[in-house]
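Heads up, one of the protein chains got dropped from this complex, but the rest are sitting where they should.
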Amino acid sequence: MIIKRKKLSLWERLYLPAMLGGFKVTVRHFFKKKVTMQYPEERWVVPEGYRGAPYLVKDQEGRTKCVSCQLCEFVCPPKAIRITPPGPTGVPGAGNVEKAPAEFEINMLRCIFCGFCQEVCPEEAIFLMQDYSLTGTGRDGMIYDKDKLLALGGVHNDQTRKWNRKAEEARAQGVKP
Amino acid sequence: MNESHTTEPIPNALLSQPDFAVPAALAAEADELITHYPVKRSASLMLLHAFQDHFGYISQQAVVWIAARLELAPINIYELVTFYPMFHQKPVGKCHLKICRTLSCALGGAYELHEHFCKKLGLDAKAHGPQTTGDGKYTVEFVECLAGCGTAPVMMCNDTFHEGVSLKKADEILKGRGQ
Amino acid sequence: MPQEHRQILKYVDQPGYTPDIECYLRHSGYEALKKAITLPPKTQADGKTTTGPEQIRQEVMISGLRGRGGAGFPCGLKWSFVDRKSGKPIHLICNADESEPGTFKDKQIIYKDPHQMLEGMIIACYANDAHLAYIYIRGEFVEGAKILARALREARAKNFLGRNILGSGYDLEIHIHRGAGAYICGEETGLIESLEGRRAYPRIKPPYFPAVLGLYLCPTIVNNVETLCAVKHITAMGGAEYAKLGTPNNTGTRIVSISGHVKRPGYYEIEVGKVTIGELIHDPCFGGGLRDGRKLKAIIPGGSSAKIFKAGEKFKLKGNSLLGREAEKEVELLDLPYDFDSIIEAGSMSGSGALIVMDDSTDMVEALSNIAEFYAHESCGQCTPCREGSLWMAKALHRLTHGGGRSTDADYLLRIADNIPGGRTICAFGEACAWPVQSFVGKFKDEFIAKGAADEERRMKPAASPQC
Partner (left out) sequence: MLTETMSTAATIETKPQPPPAEKIKVKVDGKEVAVPKTTPDPVTGKPLPTSMIQACAAANVIVPHYCYHPKLPVAGSCRMCLVEFGTPAIGPDRKPIVNPDGTTKISRALRPVIACATPVSPGMEIYTNTPAVRLMREGVLEFLLINHPLDCPICDQAGECKLQEYSVDYGNSESRFVEAKVHKPKRVELGPRIVLDDERCILCSRCIRFTRDVAGDDALGFVNRGSHSTLTAYPGRAFDNNYTLNTVDICPVGALTSKDFRFRMRVWFLKETRSLCTSCATGCNIVIGSREDAIYRYEPRENDAVNSCWMCDHGRLNYKWIGREDRLVEVRKREAEGRGQASGSRSAAPTWSAVLGEISQKLKAAEPGSIAIVASARQTNEELHLLAKLAKRLGALTDSVPRIAAGDKLLLNADRNPNSTGARLTGIAADPMGSNLPAIAGGIRSGRIKTLIVFGEDATKCGIDADLLDKLELLIASDILPNATTRRAHYLLPGCAHAEKRGTFTNTKGRVQKFLKAVEPRGDARPEWEYLHELLVNVTSRDGIASIEGVFNEMAKEVPAFSGLTWATLGDTGISAKI
């Protein structure tokens, strides 16, 4: 196939106007604010609602909010989450929240920050936080365990407090929650 | 089997009665009642009544005794004790005041009567269920329709009906019981 | 001029009338039994021979007697359903578990004239070839149980009961069984379960129709105290004669318990359908009118389960015109004859014959809350709609009467109540707990809405009500 070369107009053949146009762009950028950040000395301000790494949270009473329902493990597309349920003993003395994970691991190398885990969580126990640059010295280090995830997640200011409400309601009826 | 620390024992509404002993007369009465029925189990309500009349309430030991006599599992009797409100799972006062709270009596002033008794005896009128005074002499209880709607408000003091109980009459009932 | 027609209560309350057998015999007691038990076999026109018991059953059928317990089911028909070919013994139970709020008629018979009931019961047993019968008496009637026990002893001593009754070769044993405070034991299958020593959970029908699979899975008849008394009178006077009392299809006499805001609450025996509701409330022979200065607000015509009537309500009834054709006529509440059919046509029921009268001082929300609490307390808990619905309604009404109402609560209640009745439950308790709510809220909706709206408004102003 032969492609016919387009015939250039006089203005185009002059070459200089196009060069000047290029200079104009260059010069304009001299006076513009810089876009590139000097990472890691400079850090980006993460917008609200950003989906970073998923961490576990505790509630105001310091209870691990996760009840080990394993829905996030089920929904996780890259199978990055691994939960070990507590087994028959549950959580001794925890009242009506009988269950908490014995172990909770997220493989951050697998995690794709999709946010399904947060969306599916019935307990508001896992949140995608603002961390986007996770580093480690080996593959093992990138598997975050429960303690690490909880430490990173911090405390969630729970408005619903459903287990507390249930317990109060039960106590009002003279039933051990 | 894993040793679990999170579970609770089976809740028990019945009291234990360590000095439980069935006198011969009561046992004979029980056996006589059983003869009224072609199936032993049928006698359970009547036996429970007999035991309650004798002991004042139905204890764990009574349940087990009756179940054994009727060749049943104790749960069968326990089911009944908790179903029929007339059976007491703990001792009630010597004077058991049962005030009808259902519609006709409520229209006729049963709530005022109940409050009057509670006030007199220092009990909480708002609390649920039967309430017994600290000395164990009186129990005040709201009960459902006593079939005396024409003479509201009605009440029972132990097994005796009192109809058209005005507050004045209420005081007399209490007095008659030795307050 | 309407007046009482005392047949069952003829001697009751007469000075000097005592519940012992001597007194009863003085008042021609047990004559009907003697008549019944000596009835010779009769040869019918078609050549068939009917035995004495069959004749009694026929008389009861002819009498048109309808059950006085609540459902108003024809007694003769009920007896005719009994499976007599099964080879199993037939049992009879006298339902003396009177516990429908507003009703206190059976208590009068039991306490004041127990032998009349026994006589009726023995006749009914004889008519149905039952050899074992029970009186299921509610637990609260402690004294009543004692009176009956004594009456049974007396009757046994006089050979009206026991082996070879009056030399007829017929054996019958009657025992007293005491309930223990459960309303549901008034339901016949619940009563049977209770008598068998179980929780009074009504049975599913099919297959457990008492007439076929009743007590101990044998054919069983369950009759109300008053019904059994009527059987005695039917035997004494003949079915056709009895049917002349009252109005067609609503024969005989029945005892009406009137309670609530009337001057003369009490029990009155009337010919069925010959007295109107208005007369029962206002006539000096009966209720004697409302308390002074009060106006009628509502009545419950048949115990607390029946749907309420609002004062001034008008109903279209199918009356018989002079030409014998059916014609509709409009009837005001107070002109409604007190019988089974008219009240059903008007949308409620005469139930156990308990008229509860409420004047304009009554708070309908409070009244309904009281009824709902009763049903929540008495629901046996076997089947879902009634178990959960009754407590839900009671809780909602409790909230509404304790300052937590919402203007939407009227519809909220109706929607709960609509999910309970209409065959959704095992027994009629479902209807019994839903009908009051449906009718109270349906007919006094503005009161319910107003109460809820007032609560809402109060909550909006936190200063007026700091804590709820």
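Chains here go by letter, A, B and C, matching the order in which they are written, and residues are numbered from 1 within each.
Quick note on the criterion: a residue touches a chain if its C-beta (ideal position, glycine included) is under 8 Å from a C-beta of that chain, and two chains touch if they have at least 3 such contacts.
Model, not experiment: these values are computed from the prediction.
**Student:** For the chain that was dropped from the view, give me its touching partners among the shown chains.
**Tutor:** Checking the complete complex, the chain left out touches A, B, C.
**Student:** Of the residues listed, C:108, C:276 or C:382, which one is in contact with the missing chain?
**Tutor:** C:382
**Student:** Looking at the whole complex, which of B:72, B:121, B:140 or B:154 touches the chain that is not displayed?
**Tutor:** If we include the chain that is not displayed, B:72 is the one touching it.
**Student:** Which listed residue, A:51, A:99 or A:148, touches the chain dropped from view?
**Tutor:** Final answer for the missing-chain contact: A:99.
**Student:** What is the set of chain C residues that contact the non-displayed chain in the whole complex?
**Tutor:** Residues 182, 199, 201, 204, 206-207, 376-385, 387-392, 395-396, 399, 412, 415, 418-419, 422-426 of chain C touch the chain that is not shown.
**Student:** Using the document's contact rule, name the residues of chain A that touch the chain not shown here.
**Tutor:** 67-71, 73-74, 85-90, 96-99, 122-123, 166, 169-170, 172-173, 175-177
**Student:** Even though one chain is hidden, which residues of chain B still touch it in the full complex?
**Tutor:** 1-2, 4, 6-14, 60, 63, 72-76, 78-79, 82-83, 85
Here is the rule we use: only the chains that are shown with their structure count from here on.
**Student:** A-B versus B-C: which has more C-beta pairs touching?
**Tutor:** B-C
**Student:** Quick one: report the Å distance separating chain A from chain C, using the average Cα coordinate of each chain.
**Tutor:** 69
**Student:** How big is the gap, in whole Å, between where the Cα atoms of chain B centre and where those of chain C centre?
**Tutor:** About 26 Å, centre to centre.
**Student:** Round to the nearest whole Å and give the separation of the Cα centres of chain A and chain B.
**Tutor:** Centres of chain A and chain B (C-alpha means) sit 61 Å apart.
**Student:** Considering only the defined contacts, which chain B positions touch chain A in the complex?
**Tutor:** 2-6, 8
**Student:** For a test of understanding, state which residues of chain C touch chain B in their complex under the given definition.
**Tutor:** 98-104, 106-107, 132, 138-143, 175, 177-183, 194-200, 216, 257-261, 265-267, 300, 304, 354, 356, 358, 362, 366-367, 370-371, 373-374, 377-378, 380
**Student:** Write out the stretch or stretches of chain A touching chain B in their complex.
**Tutor:** 87-94, 98, 176
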